[in-house]
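With one protein chain removed, the remaining protein chains of the complex are shown where they sit.
The letters A and B name the chains in turn, as written, and every chain counts its residues from 1.
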Amino acid sequence: MEKEIKTFLIPNDLCKRAGIAGTWLALDQISVFAYEKRNIRQKDQPSHFASTTQSSVFHLRQDVVLFHPILRKLVNESNGVFLAIQSLISSKNADLRLELFKISRQYRSIIRACLENLQDEHTKSEKSDEKLELQNYITVFYSIECIWHLCEILFIDTMPGNLVLSQLLEWVSFHFPEYERNAASMLAENVVGLETRSEYWDTVLGALLQGRIKLVRALLKQHSSSDNSTYRLAEQILKAMPTFNGPGGSSLNELNMQWRHWTMDVQSKIDSKLFSTEKNLDLMMRLIVGEEKAWIEIQDKCEVWYAYLAGWLFFTEPTVKSFELGQFAKRAITKLRMNNQMKQLDKVLLAAMEFDIFQVIKEIQHMYDNGWFVSHLTDLLYHCDRLCDLEKEVPDFSAEKLRESFILDYGTTLMGHKSLWQVGLTYLDHCPNDGLQVIELLLPRIHMDTEAKAQKVVREAKNRELNNVVQSVCKVQGMLSMRRGRLGNALSWALKSQDGPFTSFLADEFLQNYIKSGRLSSTDLLDNLGSGMLVSDRLIFLGKYYEFHKLYQSGDYREAAALLISLLASKIIPKYFWYILLIESIPLLESGDLLFSSNDTFTIMHCMEEKKDVPELKDKLDILRLAATRNLSRALTFEAQIIE
Amino acid sequence: MSHSLHGTFVSEKINKIRWRPDSYNSHFFVTGSIDNVENNIKLWDFCENVEEDDIYPFLVYNLPYCGDITEIKFINSDFFASSSSSGSAYLTRVIPSYSESTSLKNEIEWKNIHQFKNGDASPCTSVTVYDNDIVTVGEDGSINLLNGKSSKILRKIDDADSCSIQCVIFLKHNEILTSNLRGQMKIWDLRVQDSNRPTSTFMISGEQVTPTCLTYHPTQRHLVITGDDLGALTTWDLRQNTYPINVLNGHEGAISEVQFNPEYPDQLFSCSSAGEIWHWTTKGEAVPSLLTPNVETNVWLAPDNVKNKLDVFTLMPTLGKPINSLDLNRNRVICGCDNEAIYLINGVNL
Partner (left out) sequence: MLEAQDIQAEHKDLIHDVAYDYYGRRMATCSSDQYVKVWDQTTEGKWIQTSSWKAHSGSVWKVTWAHPEFGQVLATCSFDRTAAVWEEIVGELPGPGERGTRHWVRRTNLVDSRTSVTDVKFGPKSQGLQLATCSAEGIIRIYEAPDVMNLSQWTLQHEVQSKLPCSCLSWNPSLNKLHPQMIAVGSDDANPANGGKVFIYEYNENSRRWTKLETIGSVVEPVHDIAFSPNLGRSYHILAIATKDVRIVNLTPVEDEQSLQSGVTKLDVQTMAQFEDHNSLVWRVCWNLTGTVLCSTGDDGCVRMFKMNYINSWKPVAVLKGDSSKAQCSSNNAANGNAVTAFSGTARYIKLGSISQTRETPWH
C-alpha cells in the first residue's frame, strides 16, 4: 500500500548549501543543524562555510493536534472510558457485549461534545488562521464520529438476525440531519401549501430516502392538493407499507411476502398511470418499487453514496443482512460512478461495510496523524473479540500485538507532554508486553523542576515497583540539592532512597565542612536522624559525633566522655577525623572531675600510638600524651582506693 | 448519603482550588494550574439549573501565571495570596464589576523571594495568611514574612531549615508551624527578632515520612492534623507536642489536602494522590457535659479509639489520578485533579 511521505523544508540557506544532520532532542522533538562531514584526515582548518554566515540549530516538534486545549478534554475524558473498559474486562462481566456497546456510545458522545466545543470556539474566534485550524479539527472529528458510528453498528452492536437496515438509516439521518430539521421547521408552521417553499420537494425526497415515511406523510398532508385523489392514493400506499416490528412481530419470510405484495400493488398502480398527473409523486412511487430509471434520476440528489445506498436498500432489500452490505455498497458506488473519486472517508466506510476490519484499521491509521482514533477503536474491537477472527485470515497477524502497538504508541506520545504524562502512564500500564519497560525508560526522563513533581514521579515509580527509577530520581534530586549548597536536603533525598554510598559521601562532606569551618551545619537535621541513620556507617558516626558535641556543650561531660570512648572503640571513625577526636579528648582528660577510667585511658593511648604519624596530630601529640598519662595516674589511684 | 456530583474537564491540571469567601452566597471559586507551558489562575462561577438538577461551572476570568501555582489562600473576599514554583508570591485582587465580568489583577508581586544560593530559582512551596499578614516558605529553606499592604519583605528568616520547607500554617497571629521534607515540624515565634531558630521542633514520625499537608481545627487551633506521604493522618495537640494523639491510616496514596469544615468543626475532609476524597464524621453528637467540664469533648483530641468514633464516607468513586486539592463551602465541596478536571459535590450530608 502506498503511503505518502512528507518532506519538510527547513527555511535556512546554510542548511540548503551544506546539508543537514539530525539528532533526537526529546520524545516529540528532533534537532537539526547545518552539517557537512569533515574527513578527519583532512587538514584541520576552517571549512569553507566558516564565515559570517550564522549557523542555527533548529528544534522541530510535531504539532500534536491532541494537545490543543479543547482536544485535551477529549484525551482526558476518553482516558476514563478506556480505563473503564480495562477494568470491565478484568471483572469478567457476564453482559460484556452490552456493556461494551454502551461504552462505544460513550466514546461517541465524548467526540460529539468535543465537536460542539470546537464549533463554539470557531464561532467565537475572530482570527482567520485560528478559524481555519478549528475548521480542520471539526472536519477530522466529524469524520471520526461517522466512521465510529458505522463500526459500532456493524461490529459492536448485536442485532438479532443481523438485520442492519434500521441502524443504517439512523446512521445516515444522523449525519444528514437537514431533511429532518427542515421538515420539522416547516411542519411547525402548521400551514397548508408548504410546497411553495423552495426546499419542500427536496425535503420530502430526502426524508423518503432516509426511510422517514411518517415524516413524508406529514409533509404531503400539508400540500395544498393533499385532498385530491392522487395524494390520497399516495397516502394510502405509504400508510400500508409493511414494517419490521422487531423480533416479536412477523417473521422474515412473512415480511418478505408482505413486501412483495405491496410492491406489486404499487407497481400496478404506476402502470395504470394513476400518478402521471403528479410528477413528484410518480417519481416517489417509482423509487419505492425500485425502478432503475427512477433511481438513476435521483442520483445527483444524493450527497454521498451511502445515503443513496441506505435509501435504495430500504426500498429494495429491506431485510438486508449486515454481511451482505459490502456487495450492495460496491454496486451503489459503481452506479454513482464514484470508483475513481473515492475519498479516504469513503474508502474506510466501504471497507467497514465489507467487514474488512483489517483494512478499516489500516486506513484509519493513515488518515489521522494522531493515534487517538485508531488506538481506542482497535482496543474496543479487540475486546469485542472482533480481531481474533483476523488471525486466521491474515498471515503473521496477532490481534494482541496490533492492539498493543497502537496503545504503546499513543501512550508514548502522551508521555512527552508536560501535563498528560500521567495519562500516558495509564495507557502503557495496559500494554502487557512492553508497557512496563517503556515506562522504565521514560518515567525518569520527566523533567522535575520542583520537589513536588519529583515526589509525584517517585510515587508513580513505587506503585509500579520500579525501584531503579526511584533510586535514580532520588539520586538526581540529591545531586541537585548539593549543587545548590543544600547538604541537608541532599541527605534527606539520600535517606529516602536508602542510598548507602551517597549518604556516606554526604556525611563526609558534613565532616569536612566541620573541619574547615569549625561548625557543624544543618544541626536540625542531625538532631533527628532516626532509624534512617543505619543506612551508612559514616552517617552513624556523624550522628554520634553530633551527639557528643551537644553533650559537651550542655556540660554533660561525663556522658560526653563515655560517648567518646565508645566512638574510639568502634570501627566507624573516618581516617581523616581521628586526630580531631583525639584532640577533642584533651580537655576532657584535663577536666577537674575524673571522667575516664583507666581502661578508657588505655583505649585513648592505644589509639594515640596507632595514629601518631598523622601530621595534623604532630603539634598536639605531646600535650595529648601528657594529658593521657596524667589522667591515667589519677584513674589508677582512684580505682586502687575503691578496691581498698 | 445522596449528594450530586458534577465534573468538568478544564484542559489543565488543577493544583489548588479555593472558594471565594463571600457572605452573599455567591458561587465564585478560583483554580490554580500546574504542568502547563503557561499556567493560569482562573476565576469561575457556576450556574445552577434546578429543574435538571444540573450544575455547571463557567469561566469568568483567566489570569496567566508564571510558574506552577503551589498554594492559594484567600485573605478576604477581595484579596488572595498565591505562591509560585518560580519562587515568587503574589497578592491578587478580585475586582467585581457590574458592566463587565469580574476580573482578577495582581496587586503586588514579590518577585523571586525564594532563591538558592547558587542563583537557581527556588520554588515557593506554600503560603499562609492571617489577616493581612502573609508568610511564604520554599525549597531554599527560608521563610518570608510579608504583608498585604506593602510590597517589601518585612522579614526574611534565612536558612530556617536545612531541608526544603513544604508546608506552613499560622497557629496564632505570631506563631507559625512549618514542616519539611524529612518530616520535621517546627514552631516559630515571629515576635523573636534576629533569630533563625524555631521555638520547638518535633518529628512527625520515627521513620522518614514526609508530611504533605497541614491544617488546624477551626475552633481549637492547638489541634493540628498532618497528612503524610504514606496516607496517614496524624493528630497533634500542640500544647504538648512530643507524641501525636492519633494516627489514622487509611488512604492509599499521599494525602494532598486535609480540611475541617469551618461551620461543622468536627467534620474533616481529605483527598489523596490515589484519587480518593473522603469525608470523616463523628458518629452521633458529642454532648458537652456540665458535670465533667474538663473531659475532652472534641473527638479529634480524644486519645485512642478514635477510629471507633468516626465514620468515613467516600464522596466520589476513586479517580485513577491524584486529587490535589479540595475546598469546602457549607455543604458543597469542590476538588481539583490531575485528570485535568474539577468536580463539584453538592449537598454533602453534614
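Details
Note that in this section a contact is a pair of C-beta atoms (placed from the backbone, for glycine too) under 8 Å apart; a residue touches a chain by one contact, two chains touch by 3 or more.
Since we're looking at a predicted model, the values are computed, not measured.
In the complete complex, the residue from B:N62, B:N174, B:N249 or B:T314 that touches the missing chain is B:N62.
If you put the hidden chain back, the residue from A:S31, A:N463, A:Q498 or A:T523 that touches it is A:S31. Of the listed residues A:R112, A:R181 or A:R483, the one in contact with the hidden chain in the full complex is A:R483.
Interface residues of chain A facing the missing partner chain: 2-27, 29-38, 40-41, 44, 46-47, 49-50, 54-63, 68-69, 121, 124-125, 127, 129-130, 369, 396, 401-402, 404-406, 409, 412, 434, 437-438, 440-442, 444-447, 449, 468, 472, 475-476, 479, 483, 485, 505.
Residues of chain B in touch with the missing chain: 11, 37-38, 40, 62, 64, 66-67, 86, 115, 117-119, 158.
By our rule, only the chains that are shown with their structure count from here on.
One simple way to say how far apart two chains are is to compare their mean CA positions; for chain A and chain B this gives 30 Å. Here chain B touches chain A in the complex through residues 9-13, 34-37, 68, 70, 85, 116-118, 120, 122-123, 125, 139-141, 161-164, 166, 180-182, 184, 186, 201, 203, 206-208, 210, 229, 253-254, 273, 320-322, 338-341, going by the rule given at the top.
On chain A, the positions that touch chain B within their shared complex are 69-70, 72-73, 76-77, 79-80, 83, 418-419, 422-423, 426, 449-453, 455-456, 459, 483-489, 492-493, 495-496, 521-525, 527-528, 530-532.
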